[in-house]
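Showing subunit A:
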Amino acid sequence: MFTFSAVMFAAVVALQDPAAGQVPQDQARQSSRPGQPFDQTFTVARGTRVDLSDCLGSVVVKTWTRDAVQVRTAAGHRGEVKATLTDKVLAVSPGVTRWPAGVELQLVDFELLVPAWIDLRIEGRECGIEINGVAGNVTLKNSEGDIVLRGMGGAVDAYSIEGDIEIDGGKGRVRAGSSDGDITIANAAGDIEAESIDGDVHLNDVQATSVMVSTVDGDVFFNGPLQATGKYRFTSHDGNIGLSIPETSSATFTIRRYEGDLHVTGLTLKAVGDVRRGRRATYTLGAGAAQVEIESFDGDVTLSKAGARVRGGSW
Partner candidate 1 sequence: MADHFSSRLSEYLDDTLSPGERLDVERHLLDCAACRADLDGLRRVVDEAQGLPDVPPSRDLWPDVRAALPVGARRRFNTITLSIPQAIAAGVLLALVSGLVGAMFLDRQRRESAAAGVARESAVPAVVHVSVSDANYNRAIDDLKRLLAEERSRLNPKTVEALERNLATIDRAIAEAMAALAQDPSDPFLNSHLAHQRRTKLTLLRQANQLARTGL
Partner candidate 2 sequence: MPVLSHSPRPAVDDAAREHLARAVLGDVDAFERLYRAHVARVHSLARRMAGPASADELTQDVFVRVWQKLSTFRGEAAFSTWLHRLAVNVIIERFRSRAAERLRFIDAEIEDQAFPHAVAPAGRHTDRLALEAALDRLPDGARRIFVLHDVEGYKHDEIAGLLGIAVGTSKAQLHRARMLLRKHLG
């Protein structure tokens, strides 16, 4: 009886003891031989982050219900994939060398299955990234390759020099930046900061109550309702800024333009103060609840009634 109880006690302790979830020694570090496929699963504890560095190819991340991370690559690449789990970080790399001028490197395509709570950090050069349903915090950086995120739950930081960034659905705060690519964010509820230099920024049906969008040359398109408690700021130097919102919206628009034109279609705006003085004009729509600031140096500003969505082209 005593022995049975001791065994049961030990089993209960093992189940509750965080140490019981530790990765067995033989799983802590895994690597593949060059050219061989890689398929390893690591048991991970809550709070673990996956760090995928030097990505050159693509990464597709999906979630499952296990507290484990499966890392898979296909065969045929030249690198020696490495994955090392230490403390709370699973470090994964394709093992390819750095970019030497004039050398074609084979790409490594990763597939990751992760628990939804995981945090992710993925960085790479030509690295297409697709992540589905991760609720942890996600930090992504690449030079080239599109970044596509769906159903995210945590904070998102995504930056690309050339790639497009597409975020659909999301509860956490979003910071997205692309120098050359377009940014499209839809159905997101957390605070949004989006910045592009030459690319366009599209926000569709976002429920965020804090939105800051900035471009230098790219256009800005906002389609969907304004939240009554929302604060919005849209800034561009040369790009056009267009908001397509329901006729029943309640918002105060403060618009600053240097040389661009202002067009209003299908909305009944009431001017506040002298709209001819200086370069700042204020208008209210309905009760004026949402605060919307629009600033454009040379681009046109268009406020239109929803239903007249315009993607690209002229306003």
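Just a few scattered comments:
One rule holds in what follows: a residue touches a chain if its C-beta (ideal position, glycine included) is under 8 Å from a C-beta of that chain, and two chains touch if they have at least 3 such contacts; residues count from 1.
Regarding candidate selection, all candidates are chains of the complex that A comes from, given by their letters.
A quick note: this is a predicted structure, and the numbers were derived from the prediction, not measured.
Shown alone here is subunit A; of the other chains of the complex, listed as 1 or 2, the one that touches it is 1. Subunit A contributes residues 53-54, 98-99, 101, 123-126, 141-144, 159, 161-162, 177, 179-180, 193, 195, 197-198, 210, 212, 214, 216-217, 231, 233, 235, 237-238, 254, 256, 258, 278-280, 293, 295, 297-298 to its touches with candidate 1 in the complex.
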